[in-house]
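Left out: one protein chain. Kept in place: all the others.
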Amino acid sequence: MAAVVVLLLALAATGGLYAAFAPAGKAQADDTAQSLAIDEGKKLYAVGCASCHGVGGQGTSDGPSLTGVGAAAVDFQVGTGRMPAQQPGPQVPKKKVIYDQKEIDQLAAYVASLGPGPSVPSAEQSNPEGADAARGGELFRSNCAQCHNFGGEGGALTNGKYAPRLEGVTPKHMYEAMLTGPQNMPSFPDSTMPEQQKQDIIKYIESVNSDEAANPGGFKLGGIGPVSEGLFSWAIGLSALIALAVWVAAHTAKARKS
Amino acid sequence: MSDNGISHENLPSSEQESAHGEVERAHDPFVDPGMPAHRPRIQDIDERAAKRSERTVAGLFTLSMLATIGFIACFVAFPVDKIVYVWPFGHVSALNFSLGLTLGVALFAVGAGAVHWARTLMSDVEIIQERHPIEATPEVAAQAKRDFLQGAAESGFGRRKLIRNTMFGALALVPLSGVVLLRDLGPLPEDKLRKTFWKKGLMLINQNTNEPLRPEDVTVGSLTFAQPEGLDEHNENFNNEIAKAALMIVRIQPADIKDKRELEWSHEGIVAYSKICTHVGCPISLYEQQTHHVLCPCHQSTFDLSDGARVIFGPAGHALPQLRIGVNGEGYLEALGDFDEPVGPSFWERG
């Protein structure tokens, strides 16, 4: 649980700093619909989150304070099923999402009301339409590939932690992850990686790692490089050839037993 | 043990061996019974089966011809950038897929035809061949040695020691020219591995935006990569320089920094470390923002960025070099000098 505590503390700090430099007013909207959502979110929070994060989001020994983590962090953590956490471990994994988007929005609204933090990116912000995939590729190799692998297939970190695969992650969640730096992932705030560049990166990932992405050469064998290729060359290539060798060398069946 | 009237050139000898074996067996129960007599295949005794084999072989050769025609047709028909969906392979290049399959079938069918032919229609009577010792008979060996000695004696090689010794000297020296010629493969190391592009006053340029970094851009938990001001992608030696100058910038709460010098060399908790692993030089940047550990993806050396980047796991031999940074008059992060030790992998002269 310590990891989660540190995580959320760091999230809080990130959010706080973000808030300090983010354009004012972004995280504050108080029309009636918003306050209704906050009320609903508070109820959901009391049931699903308060046991670890405290009744008012102040944090407990089981979960960090959520003051200032912002709506984007909630939308990512709950929207990808990572929260609510199930069991302690090196890393809280992606799971089945148990809230619907409306409930997630309400939770996010409530947590955002606890202190200013990054808000959920609009559909426009995270939309890769018209972005530059090639530039995104360069940014990806420079900022992301070291953990997530050149094609977003994920990779190992220390002591059982890992960078997850990016296939099937929605543009919004990718954007939020870069913005907030969930768990051990560092953040890439707009001050060092502007919105346009995040869109480029999302565009690149969609162009190389999605259901529609082309793999001109055939099976991509996991897209993890020479290890799976080596395995394939033994398990399929050499095995097939040895089977053929057995056929070539074997004596042909005789007409009858003498 | 009848041979069905099929001729065997080796049959007499194997029969003889078997007979011989029966006698021997009384003395040695494990005696070699000799090569078993040849037994015919279906194709040897049934002409219809042989015809079937023939048709199969011819069919395979014909299949190969068809596949080659298919190969040419695909080559002409499919544009080079055509992507098609083929289950279960995914969205593949139509050309690669079709050319590979047709070529594969064309080749495979030739091979399968030839092997089937050999296995079913060519004679499968096994043949015995004698081996002969590899080494020469004593006479031949003696003759060869005599010839050699005579040749050596006629050359005077053993007698005229001056010739022999100077010849060895000349032959030993000749290759030196070749070695000397290799000198210009590259420059001498000198202090090239000790210096980088960084020097006092160069601003830290964000590699994403190509803009100088301000301290307030760098938030706690974020990760940014920087290169020195004035180093441009278009420079002739950009790759050589970035291979040493690449920097990773993180911000740690000053209270969390355990190493005193690290804190001193930071700017309000913003620390700049070499991105080049001290093991064998991979760009190391798998930063875990909660643990402040940074992992090398190549060989798993792990460094603690909150504690002077000391090695906490893996094969690296020493900490990552830190670049001392500060803020210039316009509020941008700048280097306060070059690294004070060589970056990247260790080497003999490093000391």
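Assorted remarks:
Labels for the chains are A and B, by order of writing; each one numbers its residues from 1.
Criterion: contacts are C-beta pairs under 8 Å (C-beta built on N, C-alpha and C of every residue); 3 or more make two chains touch, one makes a residue touch a chain.
Basically, contacts and distances are computed from a predicted model.
For the chain that does not appear here, its UniProt entry gives the protein name "Cytochrome bc1 complex cytochrome b subunit", which is one of "ABC transporter permease", "NADH-quinone oxidoreductase subunit J", "Phenylalanine--tRNA ligase subunit beta" or "Cytochrome bc1 complex cytochrome b subunit".
Of the candidate positions A:G63, A:G79, A:G137 or A:P186, contact with the unshown chain belongs to A:G137.
Against the chain not displayed here, chain A makes contact via residues 90, 132-138, 141-142, 145-151, 153-160, 162-163, 204, 207-208, 215-221, 223-234, 236-238, 240-242, 244-246, 248-251.
What chain B contributes to its contact with the hidden chain is residues 14, 17, 21, 25, 27-36, 75, 80-81, 89, 93, 95-101, 103-115, 117-119, 122-124, 126-131, 133-134, 182, 185-189, 192-193, 207, 225, 227, 233, 239-240, 242-244, 246, 275-276, 279-286, 297-301, 311, 313-318, 344-351.
Operating definition for what follows: only the chains that are shown with their structure count from here on.
The distance from the centre of chain A to the centre of chain B, each centre being the mean of the chain's C-alpha atoms, comes to 33 Å.
On the side of chain B, the complex with chain A involves touching residues 1-2, 37, 39-46, 83, 89-93, 96-97, 100, 115, 119-120, 124, 206-209, 213, 216-225, 250, 253, 283-291, 293, 295, 297, 300, 302, 313.
Residue ranges on chain A touching chain B, taken from their complex, read 3, 6-7, 10-11, 13-14, 17-18, 21, 139, 142-143, 146-147, 155, 157-158, 161, 163, 181, 183-189, 191-194, 197, 212-220, 247-248, 250-256, 258.
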